[in-house]
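What follows is one structure encoded as structure tokens, with my remarks underneath.
Excerpt of the complex: some chains, original placement.
When the chains are written out, they are named A and B in that same order, and each has its own residue count from 1.
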């Protein structure tokens, strides 16, 4: 399949390359994407689109183009607290902030798609919503936009779409029905002991021993309580108790991270954690009930099979079947799905490659992909601008036209 | 028994009360006892004694009084990083520093003893060494004095003595042969894992799980490997690993404190710790050997039976048998014994009460001694100046005369 208005993008790409480099040089952390939002608005101001600021640093562009379906495409906009070490000439100018997860590429490709759809309205009909969401990294941005009335401020879409650059071969597109990104939940647990001098353990309830016993016991949630083969992660990322060798502290703090692909599994794990922690506190003779505080909760990204099939077929038609593969689920998490969930609409989320083919093939042949190619969140993460940028624009347009194209 | 020159101490006590209050108001932390050392030197300068500065802030006073034995009596001089909450009119004027372990009383009583022995040389013969040692709380002071040549700079004593104020009834003296204070050793252990994203435990060697397993395993040293009834404490005072829920850290740090009354038990425990930690690292597939770093090592205080008997009999003769009791060993530790050990001489260490009798009896009757009477290191620790000060001077003199008295 050919799409006429995608045949010659040289001018557009020339401008967007500069924009990408500029965004990359000026990363902003979650909820602080003020300049980024203004830059997006500035780009959109030249186009025939309705622009709204929603949720602080969120920006929405609506292209109304007659009767037809409404499609929402989302890009996230925030950077990470990472100090860039790529040595690129367009590397981050901000110490301690870097677009290490490629959101600058997401912004740029979605702006490209919005421009192309705005200037080629005869090729489609319906409504296209480009949504630029802040604070994905902290799971706050989608919720912030919803809290600011997103559902009432924009037309209700039929379908929502989002894409992510990955350290896979540029030109390839990974799609899949069902769970593609895990639900992620963080949990702070404080358990209470009784402090004492280190030489008098009998006067204490030792929180180090209590916390250690909890950690060992928590392993059984995955090893024994979860159905074999079911995806489930219970990580105790931090355990901190005490500061001196000869003082038994009065509490220990554990930070847990959970990952699941299934709502029931997620709830079962949460219940098991609470059951185990409470019981271990009783075993220890803890003087006080433990405290549980959930935070950084990412929803499951669970692609609708019908939408995924439609988009996958569109990609296959346009890019060829060799470009499209069925991706395995990633263990990472996203907050994108909060938006379609709030509208109660289906969605799909796909992955686009960003590594030069020869570089990728060499790493694959050496069996060292994971080590050799800097992955998202690495201070060395560096998508190839070309042709990642061009491909990312095309995927957005092709996906949109799967719903909006005029036959 | 009466000792003539101890019968009327009013003038001395009047001056020393003021000195005690002044020292109490100006506490200095370990290795920073500069003003305290100068004050001690100033007090000694009025007396016919040889004074040396040894080990930075250590002060030694030597009274040479003809042929006879040489006796060393030691007082420690440093304060603790505690903010006083007693509300006394002579409370510490230094925020974050307090004589919460009574070393100001040790200094004052030893100065009193030195003065009395200097001014009553006809009552005894030999050499008396008053040693004012810094930095007991951090186990650094005795070693600092030894490192500065103490053994060569002063006469070799026959015997060494030291006393400590305790929250027991004023007027009572606790003595015992054998171990009275434990050996104390601190140990920092760093175990190495392999960091990874929290959702990818299979790429990690999880240091939180490793450290937790170590903690559980270390319990067996006391519960299974140590002879039942043998004193042994293995406390993991601190366990710190990781700082974020979704990042698996690459190391964990454990701070251990050991307490023992027996050299072989101490060595066995150290060997067991190292054996367990190394093996647990192997069980975890740790990529690097663990690191062990000992610090704050306090030697065993193990009273010589002959010296203890001699001193105990002298106390009984002088104070009456009802004043002297056989103390149980304390779990706390001291660095005093490094000094006699360096000279290879016997020693004894005893405890003097500092709580008003009626207050002490009430607490005993209510079974609440430990709770009601502020113990050493408490921000409320407050020895009764009278008659603790007087008693403490008398115990020092009586103990000295047990060796030095002219019959």
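Rule of thumb we're sticking to: contacts are C-beta pairs under 8 Å (C-beta built on N, C-alpha and C of every residue); 3 or more make two chains touch, one makes a residue touch a chain.
Keep in mind it's a predicted model, so treat the numbers as computed, not measured.
The complex is a homo-oligomer: 2 chains are shown here, and the full assembly described by the structure file contains 4 identical copies.
Here is the rule we go by: only the chains that are shown with their structure count from here on.
The geometric centre of chain A is 57 Å away from that of chain B, both derived from CA atoms. Put simply, chain B touches chain A in their complex at residues 182, 184, 186-188, 197-201, 203, 206, 208-209, 211-216, 219, 233, 235-249, 252, 255-257, 259, 296, 331-333, 377.
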